[in-house]
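Heads up, one of the protein chains got dropped from this complex, but the rest are sitting where they should.
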Amino acid sequence: MTCTAETTVAAIKAVAATIAEHKAELSHLDREIGDGDHGENLAKGFTAVVAKLAANSPATPGAVLKLVATTLISTVGGASGPLFGTAFLRAATACADAPTLDAEQVAIALKAAVDGVVARGKAEIGDKTMVDALIPAADAARNAADAGGSIADVLTAAAKAGESGRVDTIALQARKGRASYLGERSIGHVDPGATSVTYLLQTLATSAAEG
Amino acid sequence: MTCTAETTVAAIKAVAATIAEHKAELSHLDREIGDGDHGENLAKGFTAVVAKLAANSPATPGAVLKLVATTLISTVGGASGPLFGTAFLRAATACADAPTLDAEQVAIALKAAVDGVVARGKAEIGDKTMVDALIPAADAARNAADAGGSIADVLTAAAKAGESGRVDTIALQARKGRASYLGERSIGHVDPGATSVTYLLQTLATSAAEG
Amino acid sequence: MKKIINDPTTVVDEALAGMAAAHADLLNVSYHPMYISRVDAPVAGQVALVSGGGSGHEPLHGGFVGAGMLAAACPGAIFTSPTPDQVIAAAQAVDGGAGVLLIVKNYTGDVLNFETAAELAEAEGIQVATVVVDDDVAVKDSTWTAGRRGVGGTVLLEKIAGAAAARGDDLAAVAAIATRVNQQVRSMGMALTPCTVPHSGEPSFTLADDEMEMGVGIHGEPGRERVKLTSADEIVATLLDSIVEDLPFAAGDKTLLFVNGMGATPLVELYLAYNCARKYLADKGIEVFRSLVGNYITSLEMQGCSITLLKLDDEFTELWDAPVHTAALRWGV
Partner (left out) sequence: MKKIINDPTTVVDEALAGMAAAHADLLNVSYHPMYISRVDAPVAGQVALVSGGGSGHEPLHGGFVGAGMLAAACPGAIFTSPTPDQVIAAAQAVDGGAGVLLIVKNYTGDVLNFETAAELAEAEGIQVATVVVDDDVAVKDSTWTAGRRGVGGTVLLEKIAGAAAARGDDLAAVAAIATRVNQQVRSMGMALTPCTVPHSGEPSFTLADDEMEMGVGIHGEPGRERVKLTSADEIVATLLDSIVEDLPFAAGDKTLLFVNGMGATPLVELYLAYNCARKYLADKGIEVFRSLVGNYITSLEMQGCSITLLKLDDEFTELWDAPVHTAALRWGV
């Protein structure tokens, strides 16, 4: 299948459901090495996104992503608000006003999103942030696209790579974000942001496979 | 034996020791139906009394009691400070400058002390205060003196009567002091002040018996 | 017990030394006997307000010493009334020849010690008047109790009477205004947690995780009843029901609404409770004309709040608005 405005909206609604479902878990992870609000922050944002999508029906995948971006920026707050917001904004820009997206465009959009997070947050691989899940995810998506995979293949590969990058954050000492204040005490805990972006990628993958 | 300045000082020192020993218990009782400071209040006062008695040696029992009174008034604070202070002050006045006291004079002094507490605090029998121990104690002392008892007999009788008055406070609802704020919730707890004055009387009795 | 202290027996002395150092421009501190007096005392020809009580209620009373409020405060041990010698020494230090008004919260200990002090101060030739504050509606009829406790109304009374003294009223007039404030003010408090007196080390009472204490006093003494924790709206309604019906306050009354923290309740909850109180009073047509929100009469680290409502008239309002310069209340200067 190809990705349309409708499938994008469906996928975003699925992501909102996933975040709501894991809200407590994400905040719990954030309590371990942060301030315990990551789940609430994202849930608040995606609830607003769902409301916005109920009131508006953007014509293209890019327009959907842009609406998601601006809504997250003005509702989430915290570190993850501008970071998620920038990711969706860059992805939207990458999609421009294409009415539909193929696997190649999805891989490109994902790469643009990840570059945006890195540009805003200035985190590198190994800093124990969402970037540790996002960079491998974008790379895996690129390879899957080059191998001629479907959108579902591309997103599934991204989700798998994101998951292993997420797990790798456990052993890391945080160098960015609140967790960095803990120094060595941040080691042994998984990063909440890496976890939320992995849930996001997994949900996109499943809804692409189902859709 | 008769009561002299020396035996009075010895008795007061014994009282100070008793109060120190039961400090935590008295504060615990006060926590149940008051504000938890009765033990500390009295311990602070009697520690100061012992210091004063080390520095001064009053010539008569009355002078000893007067020194105790003024020291307690200026160190104890709370409800019990002025009440104990008044008690010792009235007793001192009753003893005037008699060099020694006999059983009759001790009974008179005790009655004067109790009248002083009632005059200051305006509590009646049954209000669940130290008065519930003190009034029976003074009456018993009077009877023992009339029966020709010794000082030890008089104080032992007072202590016994005080103890039963103290136990009677358990069933009472407080109508004076902090405990009265609890209304019916004050029932079932023994009154701290009735307990401290009973310890005081018991200590006076034993030191009279030993002295 | 978790506290930032060195030694339970020296808490009050060390805190007082800190206050003296932090507010050297405002306060003088005497240690033997212990009292805090305004740096420019005695003010000749001005009635001097002297209050005091157990420590652990800070900023009450020491934080209210200064121009336009108290001339002196006598801190007792934590939750224990001061002794007469403190009050007498303070009265002597601040009497400007116009006499001294003793402001006493109605607790047996405070009343008995201030009574003794008043007798002795008068014997020293000082003109003394006394007002006993008893604004706590949580306490029932005084024929069955030691009478209502003095709580939040004390703060408002000290400010208003202090302004009357500052404007030059004589002792009888200041005492009359103080008495009138006490007649027009009502309060009630509640607690979510107990507090711990340093030298005792034990919590003043125990509450289950879902319980709160309504009608609590300011000494960690248990209150009127223990109930299940409810919403801020319900808590505020319970407190204000008792307060409003007691005076009673009626539609059209102009009031000063004072929402006070017990010490460990964050400002965000106090402002939230204040908001609940505004809605409640608006429904009853009672106008909130002046406000005070914050921790002004506390019980150490107790969590909870109290509400105080004062019926204002033009004179009270004018005296409330008059300049005050103390460590804890300051405006107009």
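Order of writing sets the labels: A, B and C. Residues in every chain begin at 1.
In this section, contacts are C-beta pairs under 8 Å (C-beta built on N, C-alpha and C of every residue); 3 or more make two chains touch, one makes a residue touch a chain.
It should be emphasised that the depicted structure is a prediction, and the values quoted were computed from it without experimental measurement.
Although it is left out of the displayed model, the omitted chain contacts the following shown chains in the full complex: A, C. Check C:Asp170, C:Glu269 or C:Glu318 against the missing chain and you find that the one touching it is C:Glu269.
Summary of contacts with the chain left out: across A:Ser27, A:Thr60, A:Thr156 or A:Thr169, the touching residue is A:Ser27. Contact with the omitted chain, checked across C:Val39, C:Ala172 or C:Leu229, is made by C:Leu229. Chain C residues in contact with the hidden partner, per the touch definition given at the top, are 2-7, 11-12, 14-19, 21-23, 55-56, 58-59, 63, 78, 192-193, 209, 212, 229, 231-233, 235, 263-276, 278, 288, 291, 293, 295, 298, 300-301, 303-305, 330-333. Residues of chain A that touch the chain left out of the display are 27-28, 31, 34-37, 40-41, 44, 73-83, 85, 120-121, 174-178, 180-183, 185.
The definition used in the following text is that only the chains that are shown with their structure count from here on.
Listed here as common contacts of chain B and chain C: no chain. The chain with its C-alpha centre at the largest distance from the centre of chain C is A. If you average the Cα atoms of chain B and of chain C, the two centres end up 32 Å apart.
Look at where the CA atoms of chain A average out and do the same for chain C: the two points lie 55 Å apart.
Residue positions of chain B touching 2 or more other chains: none. Within chain C, not a single residue touches two or more of the remaining chains.
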